[in-house]
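Only a single protein chain was left out; the remaining protein chains are all shown in position.
Moving on to chain A:
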């Protein structure tokens, strides 16, 4: 592939792979905690770190990491102390972060400050070899912590009050999560951008939530989706010459809309199929019961009636008793999930 012949594209694709994997792995917990915008806020804060790095001619990735982690710890401390004042304090921190970043960057020598867009929205040409190394370390640490503490992070995100009541270290776990978010924000700096990273944390999770049944599957699925949209978006931005961050996020949102639409179609057709099945039975009305002449067949948690080789499952709806078809008799042994439940 021609695209892989360029060193900057190799680095950009590596970076997009890592951020695509890490952002949703952290984002699912934020969604659960109903704190989806924390990534956005820490992105603002990281901008001040970037500016400090540019001004002092140190690697902006390092200074951004310091700023974002400090911001994360500060936010959790503020949140732990109070409620209403905390909200205002967050806003001050976030907007202070972006304002500080913009002003400081404007003080930088000519030519430097024009990089602002790249930091905010991602640019594939900017990933350096040193960046990739730092990103790899961040990726391993974040994934390691999620693997180690995931269940605790879930517990605290799901029901903070219960966690506190039974003696889990709530503040410490919240700080760990906020720090993971800060790391993820910095990881996103090159290909996704500080203003858009939140989307890559949240949207893959939103897609996964639509189809997953457990928290664990939601995490895995969100990570898979993240990797796909991130790598595909980076590739697309190379060919289309668009900013990588925006392309990745648009792709993720497109996927979200697609899955939502597909599910809506599936539900409607399932409802229609259900109505059709009910109609089938309505064509030969008959109330099954003991001694009705049909063989009762235990089926999972209920009893169906064998009618000419197919199973009728009685169930009650607002309109009265009716019968669903539960498939052919011979195959109907495992307790299948009642897909046709209204």
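Methods note: a contact is a pair of C-beta atoms (placed from the backbone, for glycine too) under 8 Å apart; a residue touches a chain by one contact, two chains touch by 3 or more; residues count from 1.
Quick note on the criterion: contacts and distances are computed from a predicted model.
One chain of this complex is left out of the view, and of "Succinate dehydrogenase cytochrome b subunit", "ABC transporter domain-containing protein", "Cell division protein FtsX" or "Zinc transport system ATP-binding protein", the protein name its UniProt record gives is "Zinc transport system ATP-binding protein". When the full complex is taken into account, the listed residue touching the unshown chain is A:149, out of A:149, A:192, A:278 or A:313. Within the full complex, the residue among A:109, A:167, A:241 or A:291 touching the omitted chain is A:167.
Hidden from this view is one chain, which touches chain A at 28, 31-32, 34, 148-149, 151-152, 154-155, 157-159, 161-169, 205, 209, 212-216, 218, 301.
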